[in-house]
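Have a look at this one before I ask anything.
The complex appears here without one of its protein chains, the remainder shown in place.
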Amino acid sequence: MSDTGVETQIKNTYDVRVRFNDCDPLRIVWHGVYITYFEDGREAFGRAHEISYLDVKANGFSTPIIKSVCEHKKPLAYGDIAIVETTFVDTPAAKMIFRYKIYNQHKELVCIGETIQVFVDDEGNMSLTLPKFFEDWKRKVGLL
Amino acid sequence: MSDTGVETQIKNTYDVRVRFNDCDPLRIVWHGVYITYFEDGREAFGRAHEISYLDVKANGFSTPIIKSVCEHKKPLAYGDIAIVETTFVDTPAAKMIFRYKIYNQHKELVCIGETIQVFVDDEGNMSLTLPKFFEDWKRKVGLL
Amino acid sequence: MSDTGVETQIKNTYDVRVRFNDCDPLRIVWHGVYITYFEDGREAFGRAHEISYLDVKANGFSTPIIKSVCEHKKPLAYGDIAIVETTFVDTPAAKMIFRYKIYNQHKELVCIGETIQVFVDDEGNMSLTLPKFFEDWKRKVGLL
Partner (left out) sequence: MSDTGVETQIKNTYDVRVRFNDCDPLRIVWHGVYITYFEDGREAFGRAHEISYLDVKANGFSTPIIKSVCEHKKPLAYGDIAIVETTFVDTPAAKMIFRYKIYNQHKELVCIGETIQVFVDDEGNMSLTLPKFFEDWKRKVGLL
């Protein structure tokens, strides 16, 4: 995973039911679908901590993903539940970093991952410094 | 398929390679993926006949789908090519109707379908009459 | 919708949270995604009434979709909840027919649809008569 950034205790857990069409001819969840599960986890984190896509948008920003990493430990199949644990990773850079651990319903680790996002304003410019709303958010959750 | 509308000779054929993750645990293309193949066919038609999503958008309209019908005759599997034949269906109504026939690489019919679209302007209002650009297009292709 | 078949009172309601990547550049749920929502509803019905994909498979059958119809009344956007009401439609034919009504969180009807499935045994043969397990199921829910 990324070299920079410190895992915090600010976490969220979200259950995703594996869809039939998440699974491929090998009868396991197709590897690219985990990026969707990460987004499910990250948005559930965002709703719980008021930093979701819609919160960010209301502040005049979007946060495009610039990097994703996904490592698979075990497969998931149709009928399984993906339990997505999303952890906020603190960094002084103008980035949002999340790490993910996905477990199956038997609490076995199936996947780990990371995403890195940057802040882009409504004119399409990437922020080199923390946007004020995000500084406020970090203060609110005790990281500043 | 729809009661109204007359199939024209204005057609287009487009090949789509079946993706691994188009296929489900039954090892056939998941039924919902055919809606994507229809869109591939319709957009290839649009590029060939200058009535694609981007052409429509340049004229200040979008054309949301209001109805899709999809009937399956045979399955497609990984390794197959879906040959999508898209036919314009003429109607006096302010709608765009397309019919689809999908064949496999052995020229066997695997799927038929239809989509109906309406015209919505940039303010979000649905057109009850043919937009001028579409009237012009129908004239150009010999339907007016 | 289909000519044959009688809507029963055997129903199920299931909530689906609209995903960011369910939405297209028009900022509404892309029309093909509703086929996934129908499957979510149908599988929730199946889990509630013991006739899910996995139940059917345990009886040596699969139930491929042979027809889907989807009609759109209103768009859904990111942040919305799709409330999928799935109704079993009774028919004497060797088919499973479901009708769908999707509402948004304000209880407005956004979409209606129907799917028709046939029974295929483990050797790949389509059943022309009701498989015994399905006859048993219909008896159990009071339809035989």
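Should a chain be cited, it is by its letter among A, B and C, assigned in written order, with residues numbered from 1 in that chain.
Heads up, the rule we're going with is that a residue touches a chain if its C-beta (ideal position, glycine included) is under 8 Å from a C-beta of that chain, and two chains touch if they have at least 3 such contacts.
Quantities reported herein were computed from a predicted structural model and do not represent experimental measurements.
S.K.: Out of A:48, A:69 or A:141, point to the residue that touches the absent chain in the complete complex.
M.R.: A:69
S.K.: Go through subunit A and note every residue touching the omitted chain.
M.R.: 26, 28, 31-32, 35-36, 39, 62, 64-72, 75
S.K.: Counting contacts across the full complex, list the positions on subunit B that touch the omitted chain.
M.R.: Those residues of subunit B that touch the unshown chain are 19-21, 36, 39-40, 43, 53-54, 78-79.
S.K.: Over the whole complex, note the residues of subunit C touching the chain we left out.
M.R.: Touch with the absent chain occurs at residues 20-21, 23-25, 27, 30, 32-33, 78.
Following the convention adopted for this analysis, only the chains that are shown with their structure count from here on.
S.K.: Quick one: report the Å distance separating subunit B from subunit C, using the average Cα coordinate of each chain.
M.R.: Those two chain centres are 24 Å apart.
S.K.: For subunit A versus subunit B, what separation do you get between their C-alpha means, in angstrom?
M.R.: 35
S.K.: Scan subunit A for residues touching two or more other chains and write them down.
M.R.: 20-21, 78 - these are the residues of subunit A that touch more than one other chain.
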